[in-house]
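Note that this complex is displayed minus one protein chain, with the remaining chains in position.
In order of appearance the chains are A and B, and numbering begins at 1 in each one.
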Amino acid sequence: MDKKITIYINSKEYKVSPNQTIMQAADHLGFHIPRLCYHPKLSIEGACRVCIVEVEGMRNFVASCAYPVSDGMKIHTNTQELRRARRDIVELLVDNHPMDCHTCERDGNCELQRLASSMGIRARHFVGQRKQYGRDLSGQAVIRDPDKCILCGRCVRMCSEIQQVHNLTQAHRGFDTVVMPAYNMPMAESVCTACGQCINVCPTAAFLEKNYTQELFEKLNDPNLIKVAQFAPSVRAAIGEAFGLEAGHNMEGQLVAALRKLGFNYVFDTQFSADLTIMEEATEFLERIQNKGKLPMITSCSSAWMKCMEQFYPDLIENISTCKSPMSMQSALAKTFFAQKIGVDPKKIFSVAAMCCTAKKYEAARPELDVEGMRATDIVVTTREIAWMIKSAGIDFLNIEPETQDHPIGMSSGAGVIFGTTGGVMEASIRTAYELYTGQTLVDIEVESIRGLKGIKEGKVVMDGQEIRVAVAHGLGNACKLLDVVRKDPGRYHFVEIMGCPGGCVGGGGQPYAGVNSIPLDEDALMKRAEALYSIDRAKTIRRSYDNPDIQKLYKEYLQRPGSPIAHKLLHTHYKQKFPQGIIPKEALK
Amino acid sequence: MVEMAQEKMDELRTFIAACMQKEYSDSYLIAVLHKAQELFGYLPVEVMDEVAQRMNIPTAHLWGVATFYHYFNLKPIGKYVISVCLGTACYVKGATEVLEAIKRELGVEIGQTTADNLFTLHEARCLGACGIAPVIMINDKIYGELDAKKVVALINQYRKTAQVA
Partner (left out) sequence: MPEVHYKITLCDGTSCIRKQSKQIHQILDQELRKRNLKEVVSVHLSGCLGMCAKGPILIINPGYVMYGNITEADIPEIVESHLVHDTPVARLMVEENHLYNRFFRIFGDVDFFGKQMRITLRNCGIIDPENIDDYLSVRGYEALAKVLTDMKPEQVVSEVKKSGLRGRGGAGFPTGMKWEFTAKQPAGEKYVICNADEGDPGAFMDRSAIEGDPHTVLEGMIIGGYAVGSSRGVVYIRAEYPLAIKRLEKAIAAAREHGFLGQNILGSNFSFDIEIRLGAGAFVCGEETALIHSIEGSRGMPRPRPPFPAVSGLFGRPTLINNVETWANIPVIILDGGEWFSGIGTQGSKGTKVFALAGKVRNTGLVEVPMGTTLREIVFDIGGGIPNGRKFKAVQTGGPSGGCLPEPYLDTPIDYESLAKAGSIMGSGGMIVIDEDSCMVNIARFFIEFTQSESCGKCAPCREGTRRMLEILTRITEGKGCPEDIDKLERLGAMIKKSSLCGLGQSAPNPILSTIKNFREEYEEHVNQKKCRAGVCAAMLSYTINDNCVGCGACKRACPVNAIDGTRKEKHHIDPNKCIKCGQCYSVCKFSAVAKA
C-alpha cells in the first residue's frame, strides 16, 4: 500500500495515493473536472485543455489528466479565471463547428453540446472562418463528417491503440488538421474494418453509422413485401439504455412486440441461427480434429474481424471457419427454407437485421453471401437506429406488453444467447462439441476462464482424454496480438474465438451512446450487458444448441445434417485476400 | 523514363533496407521520405505505399507524417522551386513586394506550378540570410537584396537557361 500524500484542492486538505494524476485524484474525491479528449482506456493527449486546473507555483494552467500529484500540491479547480478560460476554449471549438444541432444525429446526446451548456456559453465572441471539408458517405457502414470534428483525437487513438487497425490519422497541421484515412481516400477504399468503435468514442457526430431508417420505414409500409426481422443477442441487453434505463436490462419481449408494431410480419431471432452456427461450426471443428485439418480453427461471426483478417492476416484464411455469421445464416434461411415453408416467392421476403454492430452493414453487402441470386440480408440497422425508429413511431417501448418470437427460426437455447459477449461463442461451441464428440454431458457448462474483460483469455477442455486448448480475444488489437502468437506457434491452440469489439458484441459499434454519467467503452456497462445475457442463459431450460427443438426440426426437414451439401450451400462461405489502398501484395514488393 | 523510375526505386529500396537494419528502425521514416523526395522531387502515392510496407509502418501514420511537415511535396513540382523568404527581416525590407512581383510575372499563387512546369512558388520562413534581405531561394541558390524589378530579371535569366538546356 503506497504511503499517502497530502494535497489541497480548493483550499481543503486531502490525503491521496501518490502515482496518480490530478484528475484521477479529483475523480476519487468527487470533484468533477470537465474533460473532452481524455479517456481512461486511451493514451493521454492533454490536447483539449478543457480539464485545465491551477496549481500554485505554476505560471500557467496544467492539464489535470496528465499532471501527477505530489506531496503538498495546492490545486484549484474552479477559479473564475479557470471557468472563463474553459468557457472560451469550448467556445472556440463551437465556433469552428456547424451550427446545426437541430438537424444533427447527436442532438441531445452530444458531448460538445453538454460541455457548451455546462460552461454557460450564451454569446459567441470569436466567430471566424469555419472548416468546410464535406462528408465522406462512401462507407457502407461508417460515414465521416470532418466538419463536426473537434480534433479530440479519440478516434485515432481508438483505431490505432486499441483496435490496431491504424486506419485513421490526423493529417496536415494547425488549423487545417483533419482526421482522415491515408491520402484522404474514401472510407470504402480504406483498411477500415467498419467496427464502429470510432463512432462509440466520438464526442460529436463526426463519425456516424450509415443510416437506413428512412429506407426501412418505406419498406415497412410496402404491403407487397413480407418483412422479417431478426435481432442480435446484444441488442436486447442494451436497447433499454436508449430509453433511459441503466445498462443490463433484458428487453427481449418488448423488442419483439415493438418490431411487430413497427410493421414486421415475422419477428425471428439471431439467437436461433447462433444455435445453428454452433451446430455447423462444432461439426466443422470436430472434423478438423479427426481428419487432422487446419488448426487452430478461428471463428468467423465478427464481420469487422473478417475484413481485418482478409487484409492483414490472409495467411490464416484456411484456419477460418467457413461458417457464415448467424445473421447471414438467418437471412439465407429466411429466403429459402422459410419462404418455402410459407409458400411465398423468396423475392418478396425483405430481411432486416437489428444489430449491435456496424460492420454487419458491410457484411450484408458482401456478394459471397448472396443466396439464389438475391441479397440475403436486405437492411442492417444498429441498436441506435432501431431505438430511434421505435421512438419515432410513437411506440411506448418501456410499457409495451412483451411478446415472443415466431417459429420456425426464432427460438433459441442459452448457448445462442451468450454469443453476444466475449467468450460466449467459444463457450457455446464447447457445450455442443464436447457432447457431440464424447457423447457425454458436459457438467461444468459455464466455462469461467474464458469469461470477463481480460483482452486475451485461455482455457482448456479435456474431451475423451484429448486436451483441447482454446483462446479468446476481443478487440481487434488483442486479436492481432493473439494471431501473431498463432502464426509463430500454430500448435498452441485448437480453437480461437475472435470478436472485433472490446467486450465482444455487447460493446459493438452500433450500441447506444454512453449517457450523461458514463463514458464510452465503460467497462461497468459492458459487464452489465454481458451479465444480462448470462442471466437469460441461466434462466433457460434448454441451454445447448442441439437441444433446441426448432434446430432439430430444421435439420430433419431441410438441412439433413450439419455439413451437408445444402448446409454448405446456404450456411457456409469463403474468403479471399483484400487489397485496400496502401496494402501491396507481397509478390509486388520484391 | 520507366527505367529511370525503376533505378530510383531501387536506390530508395536499398536506403530503406539499410535503415531497417538499425535500432528503432521506424524512426527513420522522415529520413526515408527525405530520400524519396530527393529522388523523385516529391512523394508519389506508389512510393509512399511501398515505404509503408517495407518499413512496417501503417500507411495512415505515414500520411500523417508526410502532411505534417511542410518540406515534403505531395504534388509534383517545377524545375525551379522559388522560395520567397517572408521572415521578419525580409518582411520589414519589402519581401511582399517581391512576392507580388513574382506572382504577377509567373501567374501563379503560392503552392502552384507554372503551366510549363518550369517554376513552383513557395513561401519560406526565414532562410537565415537576414543580412541581405529581402531574400529568395531558387532551388539551392540564395539571391538577396532584391526588389520587384530585379526579381523579374532573375526569373527571365532562368527562363533563358531552361531554353538553352
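Criterion: a contact is a pair of C-beta atoms (placed from the backbone, for glycine too) under 8 Å apart; a residue touches a chain by one contact, two chains touch by 3 or more.
None of these values were measured; they are calculated from a predicted model.
Of the candidate positions B:Phe68, B:Tyr143 or B:Tyr158, contact with the hidden chain is made by B:Phe68.
Screening B:Met48, B:Val84, B:Leu99 or B:Ala124 for touch with the missing chain picks out B:Ala124.
Remark: the omitted chain is touched by one listed residue; of A:Arg84, A:Arg135 or A:Lys294 this is A:Arg84. On the side of chain B, touch with the chain left out of the figure occurs at residues 24, 26-31, 33-34, 57, 61, 64-65, 68-72, 86-89, 91-93, 97, 100, 104, 124-131, 133, 140, 148.
On the side of chain A, touch with the chain left out of the figure occurs at residues 44-50, 52, 59-63, 66-68, 81, 84-85, 88-89, 92-93, 95-96, 125-126, 128-129, 150-151, 153, 170, 172-177.
Everything that follows uses one rule, which is that only the chains that are shown with their structure count from here on.
Mean C-alpha positions place chain A and chain B at a centre distance of 44 Å.
Residues 45, 48-50, 52-54, 58-64, 67-68, 70 of chain B are the ones that touch chain A when the two sit in their complex.
Here chain A touches chain B in the complex through residues 160, 166-173, 180-183, 191, 581-584, 589, going by the rule given at the top.
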